[in-house]
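Take a look at this one; I'll ask things after.
Yeah, one chain of the complex is gone here, protein chain that is, but the others are all in their spots.
Just so it is clear, A and B label the chains in written order, and each chain counts residues from 1 on its own.
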Amino acid sequence: MSSTGTKLGPSVAAEKTLLRALLVEDNALDATLVVRALNKDGFDVVADVVQDEAAFRRALHKNLPEVVLADYNLPTWKGMEALKVLRAERLDIPMILVSGALGDVTAVECIKQGATDYVLKDGLARLPEVVRRALREKTEHILRRRVEEDLARKVDELARSNADLEQFAYVASHDLQEPLRMVTAYTQLLSERYAGKLDENADKYLGYASEGAQRMQILIQDLLAFSRVGRNGSNYSSVDCNEVMAEVLKTLAPTIQESGAVVTPSELPRVWSDRTQVTQILQNLIGNAIKFRDKEAPKVSISAEKAGAYWQFSVRDNGIGIAPEYAENIFVVFQRLHARTEYPGNGIGLAICKKIVERNGGKIWFESQPGSGATFKFTLPLHDSDGGNGPQ
Amino acid sequence: MNANEVDILLADDSQDDIDLTLHALRAENLANHVYIVRDGEEALDFLFCTGPHAGRSFDHPPKLVLLDLKMPKVDGMQVLRQLKGDARTKTIPVVLMTSSREERDMAQGYDLGVNSYVQKPVDFDEFRKAVKLLGLYWMVTNQPPAGTGKSHSAGQSK
Partner (left out) sequence: MTTNRQLLIVDDNPADIGLAREAMKQCAPGCQISSVEDGVEALAFLERRDKYKTAPRPDLVILDLNLPKRGGLAVLAAMRAGPALRSIPVIIFSTSKLSKDVVRSYELGANCYVCKPGNLTEFFGAMKSIEQFWFGSATLPPRGE
């Protein structure tokens, strides 16, 4: 028995798969039989044969094998020890036990410990298929890992990019506030001090400047609110939407009274979400429903029903309606469908709603025709412990 | 009232002055969370969460302490000295509100770090006006160190 490896050269054949194998075997005849079994069935084997750990390690470094075929029981070494070496060297090479009698229990135990498979020496006909399968699984494993790493990297980039955007929006809005404050304060001061003292064009110009500055202040505050949706982190808890509804009605009370609106909420469920954010969604949608009213007094109804793994909320109104071609547009930041003189507002409310809903894993959309009102719908995932609260 | 939700701690041994102060604060809607102590010892117990006030927390200090100088057991200057000398309480705004006209008292108060010093007017109406301005300033305009300023309905721009 030599302590250095013996090389068994490749046989000449066409259409064969080259296979670099490392055999841990002390019986020369057994080694030959293993190689022959593989060569007979589509492989072109280049093999090193070793009997001890030192030789094993040397062979690994000299000529990295694609597969290790090890006898379970060698006089000076054990096949499973080879597995430990592979692990220590962090080599992800399949190891197949080729052994004499090997009880089922031992075999299973070996596989549990990491051997890829086992083949009995009197059943070598199975060996080629076993090797093929082992190689195939390894390739799949590598591919899958690469895909996962790719995905993880993309998710990471996206998260970072989002964080950057939000950070930018925050910083921009925050830093814009001071110079804007200067403009607003002084245009207002000018208006107050010099109203009527300069010619009438001056009054008009001052008015435009003032108005522009004030609008910008509101825009920046809205932008800050929008950026805040991601930044502040969320406080998730079990939220009773009926309580939220009551709060929203209280906040909107002046608008409701002034417009003569009739708001009818149905029984609403509990959801697992950030309470402030749920309040924001409902307040924005109901506020819009009242704002974009038609000639008659606004009627708004709010309901929810289970839809698969979600609660689907509906806010329905009898207002001016929305043409379906604005389906995408309407949720874009600062996108407005009407002149500022017709309906006030910056066009950020729906963008905030969309951001919140999507952060919670849901969707938001509307159904409408111009002149016949609109129904805004959004989904929020069901909470695990959702009992029978809310409509079935 | 929850001892951890006190906005103003009023320390004074004169019932007349207490009544007048409360009356003036009430007119500005600022009297909802006023706690009254009548001597310096109880003031210290309250602010240092000891004795009968052991259940109080340092995390919920009052937004303002209105302190008279001449009080039994422990006088106002002593209370002030202890408050401003302890890291746990030194940031609590303290207004010495006293009838003392001694310049020495005033100098000493400012030296010890009192936030402001108000001499109680002798005149009834002036007293009420002083408390009103004081209340509005410290409870509305001012931003106290603990928590955000209280949102308050009374108009600020007069």
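Just so it is clear, a contact is a pair of C-beta atoms (placed from the backbone, for glycine too) under 8 Å apart; a residue touches a chain by one contact, two chains touch by 3 or more.
Please read these numbers as outputs of a predicted model, since none were measured by experiment.
Participant: Looking at the full complex, which residue from B:L9, B:M77 or B:L136 touches the chain that isn't shown here?
Facilitator: B:L136
Participant: Of the residues B:A3, B:A31 or B:V118, which one touches the chain left out of the display?
Facilitator: B:V118
Participant: Looking beyond the chains shown, say which of A:A101, A:A185, A:A246 or A:V262 touches the absent one.
Facilitator: With A:A101, A:A185, A:A246 or A:V262 as choices, the missing chain is touched by A:A185.
Participant: Since one chain isn't shown, list which residues of chain A touch it in the complete complex.
Facilitator: Missing-chain contacts on chain A: residues 177-178, 181-182, 184-186, 188-189, 217.
Participant: For chain B, which residues reach the chain that was dropped from this view?
Facilitator: Considering the whole complex, chain B reaches the absent chain at 90-91, 93, 103, 106-107, 110-111, 113, 115-119, 129-130, 133-134, 136-138, 140-146, 148-149, 156-158.
What we mean here is this: only the chains that are shown with their structure count from here on.
Participant: Hey, how far is the Cα centre of chain A from the one of chain B, in Å?
Facilitator: Whole-Å distance between the two chain centres: 54.
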